[in-house]
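With one protein chain withheld, the remaining protein chains of the complex are depicted in position.
Coming up: subunit A.
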Amino acid sequence: MTEETTAMPMSDTGAERQRRRPIEWLKDVRDNKAHLFLLGIMLLASVAVIDFRTWLVLTISGVAMGAMLFLMASGMTLTFGLMSVLNLAHGAFISLGAFAGGTVLAFWLDGFAGSPSFLLNLVAIVPALLFAAVVAGVVGLVFEKLVIMPVYGDHLKQILVTVGGSIILMQLIEVVWGPNEIPVTRPDSLSGAFFVPEFLPLIGGIVLEKYRLVAVVLGLAIYAAMLWVIDRTRIGILIRAGVESREMVEVQGYRIHLLFLGVFVAGSALAGLGGVMWGMYKELLTPHMGDEMMISVIVVIILGGLGSIRGCFYGALLVGLINLYIGFVEPRLAAVATVGLMVGVLMWRPQGLIPVIKV
């Protein structure tokens, strides 16, 4: 094996290269695992300039922010990757989810949500999450049939009608819930924070908001579930195949439109789920709350590579983290940093961090 390696230096494995030349290994990571490379750089650069305890809190908050962004953005990247549909009404589905879930928490099951018991809280939280996903999903179903279906294949028309559709959806939210902002208090067990005891080395004394930890866990769980579906199930194989060639999926005997519809509904439901998480984080619901997130959402999906779930996840993490880090160092630059990150990445890798190649 060693003889072969010396004879053919091109054919050695990454592990051997790492032993011989760390620089080459680093280059390899830079070129083939750009998302991890960038994440690593960002973590190292920030930990170098920010006090460690503060950095830890910022990082966890950034990851939480990233997890919520991932939930909000994943549906949009899927619909773009598979169906090549630019759904600019995605933000309205985020708002819709927030209002639907908020209604459950603030009006229907407010007794459970306000109780100090964690289990009783769950009786309110789980239905709120499910209801948000179901409402956004069902409206997504109608929206696909009415608005998206006639404009498949034409991006300009998609932009026009989905912006229009988004205005209608937001007005409908005002019709149903009224024009006023609705305060939603987080369930008892999700508010407040953990205090890490002072005597612990390095991390002693820091304060971690409970809700952020919950967002991280939920985001990771949904990411894992999505990866499982995409990687392991027949539906997932179909989605990946559809990203490459719709025509050949039909030639195999699958009705691609049903797949589109299913993915659109799932994407809307995910937006709804992200919306209710975002609503609980902000504790205030406005019809435009989803729309306000659209810039970040679009940055995330472009950064990650349109159509890529993994890319969306890492893109969301990067956006969440850079927001918090830069926001801490110089708050006025936080919004600039997000877009700056996107511009930088696109100059380096125009396809995004994890591109899904269209064949």
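We adopt the following convention: contacts are C-beta pairs under 8 Å (C-beta built on N, C-alpha and C of every residue); 3 or more make two chains touch, one makes a residue touch a chain; residues count from 1.
Please note the rule applied: contacts and distances are computed from a predicted model.
**Student:** For the chain that is missing from this picture, which UniProt protein name fits: "1,2-phenylacetyl-CoA epoxidase subunit B", "ABC transporter ATP-binding protein", "Acetolactate synthase" or "MppA protein"?
**Tutor:** The missing chain's protein name, per its UniProt entry, is "ABC transporter ATP-binding protein".
**Student:** Using the touch definition up top, pick the residue from A:Leu119, A:Leu156, A:Val251 or A:Met347 that touches the left-out chain.
**Tutor:** With A:Leu119, A:Leu156, A:Val251 or A:Met347 as choices, the missing chain is touched by A:Val251.
**Student:** Where the complex has a chain not shown, which of A:Ile237, A:Leu284 or A:Leu333 is the residue touching it?
**Tutor:** The missing chain is touched by A:Ile237.
**Student:** Tell me where the left-out chain touches subunit A, residue by residue.
**Tutor:** Residues touching the hidden chain, for subunit A, are 234, 237-238, 240-241, 243-245, 247-256, 356-357, 359.
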